[in-house]
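For this view, one protein chain was removed and the others were kept in their places.
Let's turn to chain A:
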Amino acid sequence: MNNLLIPNPKEAESIHIIREVAAQFERPVLLFSGGKDSITLVRLAQKAFYPARIPFPLLHVDTGHNFPETIAFRDKLVEELGLELIVRNVQDAIDQGKVREERGRYSSRNSLQTTTLLDAIEEFKFDACIGGARRDEEKARAKERVFSVRDDFGQWDEKNQRPELFDMLNGKIHNGQNVRCFPISNWTELDVWEYIKTENIEIPSIYFAHEREVFLRDGMIWTANEHVFREDHEEVQVKMVRFRTVGDMTCTAAVFSEAVSLDDVVGEIRDSSISERGARIDDKRSEAAMETRKKVGYF
């Protein structure tokens, strides 16, 4: 038996937030991408309810362009922890004509996820969606609340947010509204990596350096495969790379890396001079990219 618990303040805050979600909402769901942030959320949720099971399901909005390693990892995690997993596919929204697939050089299904997410919220009547967004990721996220109220259309009104005082969270909403909840708002990328290391949390293999067929465009490293649009002159090469975020293949750039262990990765992040979202191709579209997507219900 350990004698004295000295809390890790960020972890304790996150557990507090997750318990508030479970207590204040009827039908919460944890949005799971298979990335390190949502994997960290799962660990925190385990800690919040142990020895009981996590009292809400996971929802994965699958673009169909995920790295196969991520999907394999997801299924294993769900099985091991006895979690309930809901998968909804962007392909279905495309087939139903609700959204149109982008074509050409920078085409991506990333922004199409919004429609599928909103449909799933409606289908299951979710009133709270727990997400792994962090305020340090991007300027527009720095002002995001821990509990962020959205209307029926998933819209975020940045001028009309509820102030959050002390650690009191107000999740009262009307029918049709839902709340996006961000338990690791106050974590930095380095915090997440150090936590994964200390807690010895398993993560998908693509976070570690591996050989991969890639091509270079606009100073970024793109995955070469059938889902990613590539021009004939863009030459495919095999390189040692790893990923810092795990989104859709079409919007996630790799970095050159030799980091094969967690220690290597943490060291690399600490010395890194490129921000994590710097490797997100979708953010490069314009300076206000993230804010615009948030307003229409993206995470």
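Operating definition for what follows: a residue touches a chain if its C-beta (ideal position, glycine included) is under 8 Å from a C-beta of that chain, and two chains touch if they have at least 3 such contacts; residues count from 1.
Basically, contacts and distances are computed from a predicted model.
Its record in UniProt calls the unshown chain "sulfate adenylyltransferase", which is the match among "Electron transfer flavoprotein subunit alpha", "ABC transporter permease", "Cytochrome c oxidase subunit 1" or "sulfate adenylyltransferase". Within the full complex, the residue among A:27, A:47 or A:210 touching the omitted chain is A:47. Residue-wise, the contact with the chain that is not shown comes from A:195, picked out of A:32, A:126 or A:195.
Interface residues of chain A facing the missing partner chain: 1-13, 15-16, 19-20, 22-23, 46-53, 135-136, 139-140, 142-143, 158-159, 161-168, 170, 172-174, 185-186, 188, 190-191, 194-195, 197-198, 272-275, 278, 287-288, 291.
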